[in-house]
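Missing here is one protein chain; the remaining ones are kept as they sit in the complex.
Right after this comes subunit A.
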Amino acid sequence: MRRIERCFERLSGQNRKALIPFVTAGDPQKDVTVPLMHAMVESGADIIELGVPFSDPMADGPVIQQACERSLAHGTSTRDVLSMVASFRETNSDTPVVLMGYLNPVEVMGYEAFAKAASEAGVDGVLLVDLPPEEALEVKPVMDAAGLDLIFLVAPTTSDARIKLIGEAGSGYLYYVSLKGVTGSASLNVEEVAGRVETIRNLAKLPIGVGFGIKDAESAQAVSRVADGVVVGSALVNQVDKHQNDPAAINQAISDILSAMRTAMDT
């Protein structure tokens, strides 16, 4: 059984939901990321989404764009991100790691070379925000062969027919984008999310992670009541921005947020 599937099965057995933090790899610099990944696991993270920096992250808001810019300014390459995962795996063999980014850096490396390197590094899943299932026909078998889950987004505007298609094309989990808009957008309507998650459950078999608009323990708790996983990104990356000259403070601030979310989700 793959690591992501095992993770959701274990949590389901405990009647708990997955806490899925996102940070951009190499933000603000390369040596910050691996200790931060460990700190996030200690604070209750079940799956880590690691952003692969891209120069033109057009589906993300300003917070993530600036994180990409900081990371790229220190020369973080896709291979550097894979090295970070390999380093994390030296002492953690349980927590799934999902790389989240854009297609171009993967395409430049070559699908097969990327899949092989990612699998060897200990990556479990890949989410490419600008790759809908219709364009993934070449990528999908390559990821499958390497044992990597290809994770797709579902949006509030996604039709039922497309939810079915995405449910069949994807594996690992579905990432439901709870808002129209980019990452870091404003408010979250939990009732609306609950309704959509219900619809998605009827059309697709995969666990559902919900992201966009989750910024504190309260919103994490509310979403955890309806979804299988709660993704938190911009709220954490804001802390990286705020404490960018002090890695210890970054770890502390992010750990505090995740611990509070974990507690709220488990009660």
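The criterion applied here is as follows: contacts are C-beta pairs under 8 Å (C-beta built on N, C-alpha and C of every residue); 3 or more make two chains touch, one makes a residue touch a chain; residues count from 1.
To be clear about the criterion, contacts and distances are computed from a predicted model.
Trainee: Which name from "CRISPR-associated endonuclease Cas1", "Dihydroorotase", "Tryptophan synthase beta chain" or "Hydrogenase 4 subunit B" does UniProt give the chain that's left off?
Mentor: "Tryptophan synthase beta chain"
Trainee: Looking beyond the chains shown, say which of A:12, A:55 or A:263 touches the absent one.
Mentor: In the full complex, the listed residue that touches the missing chain is A:55.
Trainee: Which candidate, A:86, A:103 or A:194, sits in contact with the chain we can't see?
Mentor: Candidates A:86, A:103 or A:194; residue touching the omitted chain: A:103.
Trainee: Among A:158, A:171 or A:224, choose the residue that contacts the chain missing from this document, as touch is defined above.
Mentor: Per the contact definition at the top, the residue touching the missing chain is A:158.
Trainee: Could you pull out which residues of subunit A are in touch with the chain that's been left out?
Mentor: So the residues of subunit A touching the unseen chain are 54-59, 61-62, 65, 69, 72, 77-78, 102-109, 129-132, 134-135, 152-159, 162, 166, 177, 180-182, 185.
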